[in-house]
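Structure, as structure tokens:
For this view, one protein chain was removed and the others were kept in their places.
Moving on to chain A:
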Amino acid sequence: MERKLEENLISRKKETESSWISGTKKVKPKSKKTNNNFWVIFGFMAPALLIYGVFVIYSIVMTFYYSLFEWTGIDDNLIFAGIQNYITLIQDGVFWTSVKNNFLLVAASLITQLPLGLIMALLLFSPIKGMRFFRSIYFMPFLMSTVAIGILFVYIFDGNFGIVNQILGSIGLDSLQRSWLGNEVTAIWAVIATISWQFAPFYMILFRAAIVGIPEELYEAAEIDGANSRKKFFNITLPLLMPTIVTSSILSIIGSLKYFDLIYVMTGGGPNNATELMATYMYEQTFTNFNMGYGSSISFSMFIIAFMVIAVILIVDQRRKGVN
């Protein structure tokens, strides 16, 4: 891979050089400089390109390659299967459950994390005392490792001594007590609540950074015109936050489509695939059932789905900009 990249770089460079030289005659000394330039650029970029090329680009290509084989992953016995894995995948109910759950997660993340983050960020600019303290605590969930969060919330949602059940009991809602993660209906919502807890602070800091960037004069001018705080929010803050909202949505959607850690720790995709996501299903097929070829086809489908979703967002965003 390294060599390929090098060759590619060199050949491209040669092309540009030769065309340049044939174009004008006087450039001999300059062409030497271009040549020097190439080695400088190459020297600076080669290490990063090598690592990136091997672990990201080569790997994506190889995922597609492996997805065309039947392969346990234990030995080197790859049997070419064409698109058989994809045909199986399309008929695989569990895969569609995982896709559905992934999109549920996307939707739930968008409607919980972003507004929650925005409310927190706005609160940070309101005239209340001890803001630094509030901000410090608000942000903490995002620093904890996902595995630690997963384990912590397994105990919080526990059916016997979990604090969720304790609170329900103490306010007389005993009938609602249950093993939240053991129940096929509630498990996904418990997980979504946990994910919102983890990521809302992240969007808080994004919105905070954006609000800081809004010029104070705008609010002053609005005040002179007699705008109340609600008007100020809807006519100044919100429109100016639009780019951040788009960025945050993209991050949230990408994040939700590749979610893995928390589900793996909290439910393992269960009970009965109720919380299965594409990534957990891929992991299960690949490293538990040793269907590496099939796992690769799930992997590659994830890549395609994520790619399409991002493309749609970017196109919609371009349109929106065009309209304005």
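Assume a contact is a pair of C-beta atoms (placed from the backbone, for glycine too) under 8 Å apart; a residue touches a chain by one contact, two chains touch by 3 or more; residues count from 1.
Just so we're on the same page, contacts and distances are computed from a predicted model.
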| item | value |
| --- | --- |
| Undisplayed chain, where the name is taken from the UniProt record, one of "Xanthine dehydrogenase family protein subunit M", "Carbohydrate ABC transporter permease", "Protocatechuate 4,5-dioxygenase beta subunit" or "Anti-sigma regulatory factor" | "Carbohydrate ABC transporter permease" |
| Residue touching the undisplayed chain, where the options are A:85, A:248 or A:275 | A:248 |
| Option from A:96, A:155 or A:233 whose C-beta touches the chain left out | A:155 |
| Touch list for chain A against the chain that is not drawn | 9, 12-13, 16, 37-38, 40-41, 43-45, 47-49, 51-52, 54-60, 62-63, 66, 73, 119-120, 123, 126-128, 134, 136-149, 151-156, 161, 163, 166, 197, 200-202, 205-206, 208-209, 246-248, 250-251, 254, 257-258, 260-261, 264-265, 279, 282-283, 286-287, 292, 295-296, 299-300, 302-303, 306-307, 310 |
